[in-house]
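The block underneath contains the structure these notes are about, expressed in structure tokens.
Of the protein chains in this complex, one is absent; all others appear in place.
Now for subunit A:
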Amino acid sequence: MEIVSDSSSPSKTKDIDGLLANVGYKVRSSELHQVAQNLERLESAIVNSSSDISQFASDTVHYDPSDIGNWVDNLLSEFDHTASLPYDFSQLPDLSAPPPQHHHHQSSSTVNNVEEDSAIKLVHMLMTCADSVQRGNLSLAGSLIEGMQGLLANMNTNSGIGKVAGYFIDALNRRIFGQNNVSHQVSLYENDVLYHHYYEACPYLKFAHFTANQAILEAFNGHDCVHVIDFNLMHGLQWPALIQALALRPGGPPFLRLTGIGPPSPDDRDNLREIGLRLAELARSVNVRFAFRGVAAWRLEDVKPWMLQVSSKEAVAVNSIFQLHRLLGSESDSNYHSGIEMVLGWIRSLNPKIVTVVEQEANHNENGFMERFTEALHYYSTVFDSLEACPVEPDKAMAEMYLQREICNVVCCEGPARVERHEPLVKWKERLGKAGFRPLHLGSNAFKQASMLLTLFSAEGYCVEENQGSLTLGWHSRPLIAASAWQAVPLLDAETLRFDC
């Protein structure tokens, strides 16, 4: 994995060649000559060598192709290095993977012209309804809802726009009739069940776990004591794979501690402990020394770093899958720290070796209702579209319910009750940069393996993309979730830790 230093000073960003930036590349104008020279050097080296260039390219791990300078430098040093070494074929990953299975998913509805017209009308009415809600014209909004429900009655609501629209109409309905801030009440047990089916029905969670694990594994290289802090343990589905990968590590596994954060269990149960026991059992079976601690908290803001008992001898990985955005709506504390600032602050105080962050690639946190509604409609239409490729029930139906709660939260709720405050990666980069983190780039090997993961799914249409060191998983041309990795910028001597441990 490549560590990149943070170069966010204003004079440096102004120097970036604007025309190249418009076509996806970051090169400083002042460095164009040097980059050009290196391109020439590399070209000469390749022309004059007898090596198989395509093999070399396959074996090299590439990072952030948008940074041409670094990309070329990396190739130059790899080329210089490998050109003189004999090939060790046993180390090469298996590149001749069989071509992906092409199961074309049959759309369950053939859309005839009448359907298409209804679909267009429906979307228009949804927008108009959302607009009326924003303006406070609730009677118009209400009558539009009736109109839309009428339209829906004559449409296919099992798939496509009919299904998604149904959820949005329902959400608008709740908002209008005063059910704001009463988020779809669902018990913890129900939440667990829906989550599990969502995990099975589509690759989003698997991709998140897989990519984060890959990054964590690499970060833990060379460390004998490692500590993973999971911001949302749920069923601990992410961890068996990491435990097994650590077990197989050349040189032997480290001592692994896992701290799982999750809500307190109802009744006398201790769900966190149960998951911990299961993971301990697995670890024992593969000879990985393992210790588990559960931290029960309703909200991440309530977790204090001392609860995590991090020792300075450990390499720490903080893992946040779809959790950070929930902090964006909480109010500032008495020291004027917003929830996110506070939590990012104490994460940094743990001096983690790596922070893995996976978030929805969407802008669902605008203050304007119309903007949020429109964004959400586009986003969830795409997600639901991808779900239609899932052939397995009841996974698919449950996954839809899982998403429906998100939709409801985005559309109906305001203030602290609105927790689904998704923001795109570009905003997270800014926040994490300001909080003292620098990017750890995910490279082409992670990309390659994520792509292979996708071929296990029957649906064509999912795609992995590289985005300046992060990886996104999307449906067709729309990225839907973004995975990134971070490291704390070392504190200077003059800085003190502001947060009580």
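Details
FYI, contacts are C-beta pairs under 8 Å (C-beta built on N, C-alpha and C of every residue); 3 or more make two chains touch, one makes a residue touch a chain; residues count from 1.
The rule we apply is simple: contacts and distances are computed from a predicted model.
Hidden from the displayed complex is a chain whose UniProt protein name, among "Elongator complex protein 5", "Gibberellin receptor GID1c-like protein", "Small ribosomal subunit protein bS16m" or "Splicing regulator ARVCF isoform X2", is "Gibberellin receptor GID1c-like protein".
Here the missing chain is touched by one residue of A:Tyr25, A:Phe255 or A:Phe369, and it is A:Tyr25. The chain not shown here is touched by just one of A:Ala36, A:Leu277 or A:Ala417, and that residue is A:Ala36.
Residue A:Ile68 is the one among A:Ile68, A:Val383 or A:Met398 that touches the chain missing from this view. Touch with the hidden chain on the side of subunit A covers residues 17, 19-20, 22-25, 27, 29, 32-33, 35-36, 39-40, 42-43, 46-47, 52-54, 56-58, 62, 65-66, 68, 72, 75, 104, 107, 120-121, 123-124, 127, 131, 371, 374-375, 378, 385, 444, 447-448, 451, 460-461, 463-466, 474, 476-479.
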